[in-house]
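One protein chain is absent from this view; the other protein chains keep their places.
Letters A, B and C mark the chains in the order given here, with residues in each chain numbered from 1 onward.
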Amino acid sequence: MSFSAQDLQDQIPKIFAPWITAMDLQVLEVGAGVGAGEVLLRLPVKPEFVHSGGVMCGQATMAAADTAMVLALMMELGEFRPMTTVQLQTSFLRPISGEHCLIRARVLRSGKSLAFGTIDISNPDGRLAAQATTTYALL
Amino acid sequence: MSFSAQDLQDQIPKIFAPWITAMDLQVLEVGAGVGAGEVLLRLPVKPEFVHSGGVMCGQATMAAADTAMVLALMMELGEFRPMTTVQLQTSFLRPISGEHCLIRARVLRSGKSLAFGTIDISNPDGRLAAQATTTYALL
Amino acid sequence: MSFSAQDLQDQIPKIFAPWITAMDLQVLEVGAGVGAGEVLLRLPVKPEFVHSGGVMCGQATMAAADTAMVLALMMELGEFRPMTTVQLQTSFLRPISGEHCLIRARVLRSGKSLAFGTIDISNPDGRLAAQATTTYALL
Partner (left out) sequence: MSFSAQDLQDQIPKIFAPWITAMDLQVLEVGAGVGAGEVLLRLPVKPEFVHSGGVMCGQATMAAADTAMVLALMMELGEFRPMTTVQLQTSFLRPISGEHCLIRARVLRSGKSLAFGTIDISNPDGRLAAQATTTYALL
């Protein structure tokens, strides 16, 4: 089975916590490449995500990264399977200060029980703002 | 200068994004040990943090960890200094399924420009649910 | 089954690559606590581990951390089971410049297929030089 961007968008409120659904992540593109799950999302930099330093809080960045990877794994697997994040490491390279940011998640490997991925979070000008790597356990 | 738990609690809405303030993290204890910034927080497992699997979403865990470390660094430094998260790595050991969880953040080292810390997130029964390690740049 | 420090020492050349065995890690203590695998090792800061900056290279620190965790998992499991490192994250807090360093590895959780641990690498004066967190897959 394969998913369209709209299919994934519709899954968000069914899979994720209401706190995550309320972030208003938007699925822009899916399925780049053969055999490699990949999704591109947009996150609006809402006023409630901005901290006293005037930029988007890192907590929103990490939340978006984790969420994007679950969707990328759905693309990879062709279905939603129960899974749990084993580990997520995020490096913060530059502030995010525009009106939105872009989140590209890509599955690096999906095995029987473990899956690995990487997530780039960029400013609209294309400059990389954060990069995450993550491991999931497929249940 | 030193801070009480209430002082830190009062700082939360001034420093963090409204999205984080609305998590309702509660500062329970501060200042364990000499020379080592440490704080203990409680996070209520609100219904909006719970995903389709019935447990608290990992995004809330990471958000709480990052937030707790900023407060621990305030304890360590005796002031709020502008800082930015360089990197945060979280490992997820067990689900969080009770009514709240506990977050203990501890500064491992605070140098001139970089600070390092570790955060334990536990279930109320004391079992470790997640562990994070993190690096901050002091600006 | 339980292992003595000498038992673990004897296992090193049987399990690890010759390149690791030649590091001359020494098992000092094992089995601190019930239910939690823990080992304490000593690594001599050999001249070949020292880089142009005059301190022990980080590569040796990471190698020692990974090795120590395998031994801690043997303590936890009561046997050597085939396992593979899924992920290892190391933060470097201070240089290691003495004649040796101490490596304390502790299993945080050991489940059916995944195990989690943390490793502290300290200077002889007790000051923390590096901290690692790691995930292993039990095969």
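In this text, a residue touches a chain if its C-beta (ideal position, glycine included) is under 8 Å from a C-beta of that chain, and two chains touch if they have at least 3 such contacts.
All figures in this text were calculated on a predicted structure; none of them were measured in a lab.
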item: Which residue of A:Q9, A:Q26, A:S52 or A:S91 touches the chain not shown here; value: A:S91
item: Listed residues B:T61, B:T118 or B:T135, member touching the removed chain; value: B:T135
item: Touching residues (missing chain, whole complex) on subunit A; value: 89, 91, 93-94, 108-109, 116, 118, 128, 131, 133, 135
item: Residue ranges of subunit C at the interface with the undisplayed chain; value: 14-20, 22, 46-53, 56-60, 62-63, 66-67, 82, 84-92, 95
item: Residues belonging to subunit B that touch the chain removed from view; value: 86-87, 89, 113-114, 135, 137
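Quick note on the criterion: only the chains that are shown with their structure count from here on.
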item: Central chain (distance from its CA mean to the mean of all protein CA atoms); value: B
item: Separation of subunit B from subunit C, taking each centre as the mean of its C-alpha atoms, in whole Å; value: 27
item: Subunit A-subunit B separation of Cα centroids, rounded to whole Å; value: 22
item: Centroid spacing, where centroids are CA-atom means, of subunit A and subunit C in whole angstrom; value: 33
item: Touching two or more other chains - residue numbers and ranges from subunit A; value: 86-87, 89
